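Here the complex is missing one protein chain, while the rest keep their positions.
Should a chain be cited, it is by its letter among A, B and C, assigned in written order, with residues numbered from 1 in that chain.
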Amino acid sequence: MKIIEMVRRFLLIDLLEGMWVTFRHQNPSDLVTEQYPMNRPEISDRFRGQPRLVKDENGKLLCTACGACALACPEKLIKVGSLRDPETKKKVLTDFDFDLGRCMFCGLCEEACPSNALNLSSGYELALYTREGLELGKDQLENGIQGKVYDK
Amino acid sequence: MPEVPDGNPPNPVPAQAATTPAAAPAAAPKPVPQPWDCELVQQLKNSYGSGIHDAATFAGQNYLVVDRAVCHDVLLYLYQQLGYTSLTDLTAVHYPKDELPFEMVWILFSMAANERVRVKARFADGESAPTVTDRWVGANWMEREVYDMFGIRFTGHPDLRRILMPDEWTGHPLRKDYDPHKQDEVWVRKNLGIESGQ
Amino acid sequence: MIQSILRYLHSDVTPGVAGNLFWVVVYVLLVFAGISVGVIFMNWFERKIMAHMQVRMGPMRVGPHGLLQPIADALKLIIKEDLMPANADKIVFWFAPVCVVMTAFCGFIVVPFGPTHAITDMNIGVLFMLGVSSLGVLGVIMAGWASNSHYPLMGSLRSGAQMVSYEIAMSMTVVSAVMMTSMATGTGTLSMIGIVQAQLQQHTWFAFSFFPVGLTALGVFSIAMVAETNRAPFDLPEAESELVAGFLTEYSGFRWSLFFLAEYAGMIAVSSIATTLWLGGWLRPFPNLLGGKNWDTAFSLVPGITFVALAALCLFYFTRMPSIRAMRADARGLAAFGGVLGVIGIVMLLPGVRVRVQDIYWFTLKVGFFMYLYIWYRTTFPRYRFDQLMKIGWKVLLPISIGVVIMTALIGVRQELLALVWR
Partner (left out) sequence: MSDNRFYDSPIEEVAPGNTFLDSNELVLNMGPQHPSTHGVLRVILKLDGEKVNGIECVIGYLHRGIEKVAEHRTWAQFGPFVDRLDYTAAVSNSLGYCLAVEKLLGVEVPKRAQYLRVILTELCRLASHQVWLGTHVLDIGAVTPLFYAFRDREDILNVFEKYCGARLTTHAFRIGGCRWDAYAGFAEQVLHICDDLGPKIDEYRDLITGNRIWLQRTKNVGVISAEDCIAYGITGPVLRGSGVEWDLRKKQPYSSYEDFDFDIPIGTAGDTFDRYVVRVEEMHQSIRIIRQATEGLMEGPIIAKVPKVIKPPVGEVYVSIEAPKGELGFFLVSNGSAMPYRVRVRPPSFINLQALEKMAKGSLVADVVAIIGTLDIVLGEVDR
């Protein structure tokens, strides 16, 4: 056994084996790079991305302004403003601001909501040019952040 | 055991035959501390007598509450005689309302018996605790961190300095009376020259 | 004017020897431009090959398949701020890159791209090249010292020690190659063109003469040359993980690009020594075995065919380009590039051009092979520690190279020895 070991060592076999591994990886079918704007990654439906206020089929917000999400959020970045509607004695949502700058997308607000009104959708292009832009208002939460779509 | 005033044993639990540490009854929703009594505790009791304040089990984990004067010897005793060779963790808890506010916790572990025990001792504010780096070298950084976070000095520690906070930081963050909002004003103003943004 | 050019083209001697100053300047500019294009291509080639070996694509954004990436890099480096550390030693800091680049390019005076395609044919060609290539260490140590900070100082000291200790192993193997040149004519020659002609007369590349000795000499030289240019397993001076960027840490902008240029030029210089000495410089494969008129024409077609093949490859990729609006400029760029390659290929097939170009083609092909090896080493091997590097330099490569010299000598004079023994 010693001789084979010696010959292998002398003929640099172990180095050549390593070189063969890297050479073998050159065939184009192995390439895994994903060129971002053109081929985008496919996102799973449970992805916790951009927060959205869900609407039912005729466009009314499901949110009943109960504030459970504001309580559940570890960063306390949700503020729910509501008015007491005189006839129906029920709270009506007036404004709902969500400070995306401090959000860590943990999904606790989504879990706490009794009426599944708040949902972290699969939008992941949230970069903006100003920090203030990150404080999302009610309308931004309804129809999402309209960032510039790059194609190249 | 936070509210237990020092010196007397915890209020006796409703009499239960606690010869062997009863595992937390699966059905009982909330585990309750039972007194822990076995051959090891006997040895400690007859060698240290009043030093051992309490030996109990909570949710299946045994712990000893020990007097601060005798805690170092108990640790060495556990190390030499009873085979608890490795120190898993060393930390402190701050109970501001008690007269001995700082509770040091040593978690010892014996690989041979696959057993873990917690030794706890109470210290007054500003009083220094004995170091265990002579026996376990790994305690060096843990003690530095307890000093950095709680301000408990350790006698005999080779190099007691702050480890996580900047060196000239004032105050000890993990104390209960340390308000997280006004903590860094001095340091930020001095080093960065701006008002802290808290 | 045209007469002198035509008359010169038929002369069979290098401009330096012919003493024609005009032609020397032309050749110097040609070689300088050729090496710079080689460095630019090498920059793109290394990034692409390394990327493919690491299952990624490499530069794809700047120009089609990243073809404009080297130009973009060069532009960036020129525009970038070129700062000098506060209490650095100003003159030495400024002179270090100049010295390194000068020595790197100085070596190309004697490199023979063809029987007459060399700036000059010094009769001590190899000695001159080795001497100049060891001057590069000076620039590196100056850079390390002048940056006045810990990392560069350590990096330059490491590089100095490394270059010195591998210099000896290299020159020993060169001695063995030069000794081989004296087999046929009885008197060896140090001139690079002379060495290649000796290989032609002996009908064999020196790598394959005296079977084990030539190959071991080439092996030792190729390992030593990698260490000489601080590359791959021996790239300790600029080992990112320990010394951040070694002696280059304080350099930025244009000065850094000079070091970069010098490193690649050094690599090309050292590989051209290896090709000239062991792989028969500009000789086409099997010049004697497959000699004769038609074989010559067949081999002279090869350069043209390769360029046309490259053009076809570009057009093939042009068709596979995604047809979205943003990629249209890239697609057209690729088509234009393919066109240029096609034109070059066709020009090379013309009989007049064919004969002259094939020498340069075979030489660059062999140097290209060594370049590919450099990249291959860099992707595959971890880095040696400094003391192991020294151990290999002194305790492994040096004895083997001395052994190679002794073996060449013994095999060279074997008849006389046998005659002596039997008489």
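Quick note on the criterion: a residue touches a chain if its C-beta (ideal position, glycine included) is under 8 Å from a C-beta of that chain, and two chains touch if they have at least 3 such contacts.
Not measured: the values here are computed from a predicted model.
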Partners of the unshown chain among those that are drawn: A, B, C
Which of C:23, C:307 or C:384 contacts the chain that the document leaves out: C:384
Missing-partner contacts on subunit C, residue numbers: 50, 53-56, 150-151, 154, 233, 235-236, 239-244, 378-388
Missing-partner contacts on subunit B, residue numbers: 1-3, 24, 26, 28-33, 58-61, 63, 85-89, 91, 93-94, 105, 107, 111, 114, 116, 118, 133-134, 136-142, 145, 149, 158-159, 161-168, 173-174, 176, 178, 180
Touch list for subunit A against the chain that is not drawn: 9, 14-15, 17-18, 20-22, 25, 32, 43-44, 46-48, 72-74, 104-108, 111, 120
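Note that only the chains that are shown with their structure count from here on.
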Other chains in touch with both subunit A and subunit C: none
Greatest separation from subunit A - chain, by CA centre: C
Rounded Å distance, subunit A centre to subunit C centre (Cα mean): 49
Geometric centre distance via CA averages, subunit B-subunit A, whole Å: 41
Subunit C, residues touching no fewer than two other chains: none
Touching residues on subunit C, where the partner in the complex is subunit A: 49, 52-57, 60, 322, 324-327, 376-377, 379-381
Sites on subunit A touched by subunit C in the complex: 15, 18-19, 21-23, 25-26, 28, 30-33, 35, 38, 151-152
